[in-house]
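In this view, the complex is presented without one of its protein chains, the others remaining in place.
First chain written, first letter: the chains are A, B and C, and each begins at residue 1.
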Amino acid sequence: MLDQIKFYQTGSNTIGNRLLNPSMRAIQASADRPNGLISGHRACQGCGEALGARYAIDAAMRATGGKIVVANATGCLEVFSTPYPESAWQLPWIHSLFGNSAAVGSGIAAAMKVRAEKNGDAVAPRVIAQGGDGGTTDIGFGPLSGMFERNDDVLYLCYDNEAYMNTGVQRSSATPPSARTATTQLVGEHPGADWGKGKDVPMIAMAHGIPYVATATVADLRDLEEKVTKAMSFHGARYIQILTPCPLGWGCASGVTVTVARMAMETGFFPVYEAEYGKITSVRKIRQKQPVINYLKLQRRYAHLTGKKADPNVLARLQALCDTNIKNFGLLGDDEPQLTPAAIQAYERSNKV
Amino acid sequence: MMKKPFATTLDPATSLANHTGSWRTLRPINVFKLPPCNKQCPAGENIQQWLYYAAEGDYEHAWRILTEENPFPACMGRVCYHTCEGKCNRGFLDESVGINSVERFLGDYALEHNLAFKRPVRETGKKVLIVGAGPAGLSAAYHLRRFGHTVHIVEMGKEAGGMMRYGIPVYRLPRNVLDAEIKRLTDMGITLECGRKVEDIEAEKKNGKYDAVVLGVGAGISTNVDIPQGDTNHILHALSVLGDIETSGDVQIARRVAVYGGGNTAVDVARSLRRLGAEPIIVYRRNRDKMPANEEEMDAAIQEGIQVKWLSTIAGAQKDTLKIEKMALDETGYPQPTGEFEELPADAVVLAIGQNVDKSALEKLKDLKMQKDAVEVDPQDMQTSIPGIFAAGDMATSDRTVTHAIGMGKTAARGVNAYLKGAKYEKPAKHEDALFEDMHPWYYTDAPKTVRPELELARRTNTFDEVQHGLTEENAIFEARRCLSCGNCMECDNCYGVCPDSAVIKLGPGKGYEFNYDYCKGCGVCAQECPCGHIKMVPEKI
Amino acid sequence: MLQVRLHGRGGQGVVTAAEMLSLAAFLEGHFAQAFPSFGSERTGAPVVAYARIDDKEIRTHEPILEPDVVLVQDRTLLSVIDVFSGISPNGYAIINSADPAEQVVPELCKKLPKGHVLTVPATQFAMEKLKKPLPGAPMLSSLAAATDVFKLESVQKSFQTRYPGKVGDANAETAALAYNYLKEVIKGGANA
Partner (left out) sequence: MLNQIEGSLGVAKAVALCRPGVVCAYPISPQTHIVENVGKFVKEGTLKQCDFINVESEFSAMSVSIGSSAGGVRTYTATASQGLLFMAEGVYNASGLGLPIVMTVASRAIGSPINIWNDHTDSLSQRDSGWLQLFCESNQDAVDTHIMAFKIAEEVGLPVMVCMDGFVLTHAFERLDIPSQEEVDKFLPEYQPREFLDPKEPISMGAMVDPDAFTEVRFLQERKMVKALSVIERVTKEYRELTGHHSGGLLDCYNCDNATDLKLIIMGSTVGTAKDEIDRLKKEGINVGIISLKSFRPFPYEALKQAIGNTKQVICVERAFSFGARGIICPEVKRAMEGTNCEIHTALCGLGGRAIYGSTINGIVKQALAGKFTEEFTWFDINSNVLNSYLKDTEGVTFPQGPITDSQLQNSCK
């Protein structure tokens, strides 16, 4: 009887749910979850990256029985998790440099394979390389692409908070247009980050034809866990970009980290999907469509767009960006997306005002 | 063991030495808010909590929680006007939770499984007399018995039940259900004496060596109204009609019967007469909006073909016609005569314009203070102006519903219990209200297409009355699971999951969560993402 | 120590020839060294390679300025650079050409002892057996014929070691053709 019932009524969108069979609950709901990243780390209050990292790493640990090794790029995550003399990690972990975590991951993967071969182990530990958007889409992009094209057995996790937060919120190639950063300030005729710049790394990853590419956010844990679990079922290069809001950098209250990420999904601002071997295989549909302003107004980095002096043209462009995502990825309705979407920057660049 | 270099290589989880709780300026705490359903329930049922267990399929546990407040779930599930549902926060999302139907399911489940109340563990030796075995008296008896007191009820009628038996038609409350729930009380050791009216309360108390008395006399006398009439037209009283139906099972008054009044009794009478082959027409002086009768009951009456003459008063009755004066509502909503008249064919009139308590016994109590139609009581403990004598039900209120009576009976019992200990009962302070704004509705709204018909079904079963069947288990559990758990934890694990610092401790099934203040930085994500509004951020003392 | 300088153009196997020269010497128990002129030259550009043979460890790594032998794999270089620069007064020069030495390098013939300036139609022999203009093997066997620094067989073996199978064998045959040809010349035969 209990199992025949759908559970959404009491919130299957929640992390656990006492009514569900434990095997159907999120890994994060488990009292003995791995806690790959444990308490005592020095992340800011409400840090989305700390949350996203624990979500993803725990899922990977579950999927592999704890046989995971992590290479971490320089950045907030590294700094707040391993300041001497305290590490918040509960798994083998290494930090080398800012731009090389994908390559370090490749090296570890090779080492794990060779060691397993030498020791006669049937299964070698799996490898995760991870970094923020700066370490991934900018400085670490070459090694990332190299890891992809070699199809090294590494899952790369990009914790995307859309700027260089560790150095004090500077623009990265993942910073959205019009957003304030320390290097794209809210001054002049066109405040915030320039339009028609930036890159879509999930799309670029797909263009490598690697086995698995996905986007996810900290606002949909089950989706995120499923994706990491699925990623671990593939061998070869895999990439997941996880939207992890930064309260400090985005200028939002520390408590709304998850809410603002949810808003990024529900507006279509951040399309959530997955792709196998270069083709999109599923899209996370918007549940409650929201206008982009509802996303923007939670964040002071868009303060110039939410006040009385907001430029309606810029708002319209941001809404158009969301609408384009919704259309291209089929984020609404039941239709599967028909075409492989192009990077969102392409639409913006081709529509220069 | 590996040879680790100094400082650059660290041991796992050594960060636990860093107590980040010191960063906190706000502290999350669990708050238990009062769900609107609980707040609304006249019987003070902890609806949210019993739905919690019903949702798990632990019906007995749910029933036990429910009956801590109200011993008549099977009856309530049928006759309660469930105003709780009108306040349900889920109503802001889609449809209110069908609380009443789940209650009925639990009541029926308990009957079906012969669930009994536990006898008190300890007998106090104190004796309490209950006058009247209506809902208030029975409720008071039940709760007093639970406290371990010896309870004796004296009932004027032939059988216990009061208005549940003599006021509510059988189509709304099958008597086997009522009997079974009353029997469960006597099985606890409550003694019941029917067919005797207590004429002298003080003497009864003294002679019976009772330590306290609860008066639970119902409003069993219909209010009269002066209608000029010819001698051939019957003018009857609603309660006597209903009483006759209950006693004899059949009453033949006439074909065309005007039922005069707009309350629930009017509707009950009309619907009862309809079932006996008559063509009742309700005559009411105001319009539908101002009608005090329960909306669902009224809907059912109209569905059953009962006509209503709105904005009308009966100015006179002839042999087979009534003289009706049309009324108009003034700006305060009060009906004013218009001077326009018309005729309405009717063979009889049943007056259902109000009921009164039989005050004959009360008048002998010298020091008893009265207020208009009711005994003056302290609302905290239902004690009358005479120490040791308490009152509940119709005689102590203007809210004359079964549910109110049960609630008052409970309060009176608590009042008595305190009194017997030489204290004075005071209702505990209520938690702050659980408002819809406190909730995080995103987590609840995900009805996939396949589930939508089920939702509709659940809503429909919610409107079932006794002619229809109760909820199936599947529907009941479905409804129970629609509860938002306003202001109270439903163990969704959100706080545990969304904490970036792993500073929420999961205590295990049924035990909820604890904050680990050693590490909690006070970010507030847990409070923001709690679907129930169960977490509040409060300033840290600095 | 015998120091050899090899001149040719990129793509003619000059560096390989130097290496094979050292290998031939090695196979006969000598110490030997070969190295190119370390350029980033492309096909067709002048290329220089060096080789040394000795009976003790060769320690020096300087380029050879005063060669004992100069091997010129491409006579067109003669007008481009001074291939015989620094050649030992008692040195040898072997030029890949079907024309007689006196005609090709009359000045040099006067400078060096008689019989020390020789020509050999190495490319011709290579085309005959290898079907490719790779004159390395016949040039080395010519050196063997002229100086007896190592045997024809060692030249053949070096190529067969580097290129096991048909290519090595064809090089070996080409080497033999040149060796026999030059021995005839040295004996004062028909081609002298």
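Basically, a contact is a pair of C-beta atoms (placed from the backbone, for glycine too) under 8 Å apart; a residue touches a chain by one contact, two chains touch by 3 or more.
Since the structure is predicted, the reported quantities are computational estimates derived from the model, not experimental observations.
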Missing chain touches which shown chains?
A, B, C
Of A:15, A:94, A:228 or A:275, the residue that touches the missing chain is A:94
So one chain is hidden, and I want to know which residue out of A:107, A:176, A:211 or A:249 touches that hidden chain in the complete assembly.
A:107
The one residue from B:10, B:76, B:490 or B:504 touching the chain left out of view is B:10
Where the missing chain touches chain B, by residue:
1-12
Residue positions on chain C contacting the omitted chain are 18-19, 22-23, 26-27, 31-36, 38, 40, 58-63, 65
So which bits of chain A touch the chain we can't see?
66-69, 71-72, 78-79, 81-85, 87, 89-97, 99-100, 103-115, 117-118, 125, 142-143, 145-146, 149-150, 152
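Note that in this section only the chains that are shown with their structure count from here on.
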From the mean C-alpha coordinate of chain A to that of chain B, what's the distance rounded to whole Å?
50
Approximate Å spacing (C-alpha centroids) for the pair chain A, chain C:
65
Intercentroid distance (Cα basis), chain C paired with chain B, Å
114
Quick one: which bits of chain B touch chain A in the complex? Just the residue numbers, please.
7-8, 10-20, 23, 55-57, 442-448, 450-451, 454, 473-474, 477-478, 481-483, 485, 490-494, 496-503, 506, 508-509, 516, 518-519, 521-525, 527-529, 531, 537
Using the touch rule from the top, collect the residues of chain A that touch chain B in their complex.
1-2, 4-19, 25-26, 28-29, 31, 35, 37-43, 45-48, 50-51, 54, 81-82, 84-91, 221, 247, 253-259, 262, 287-288
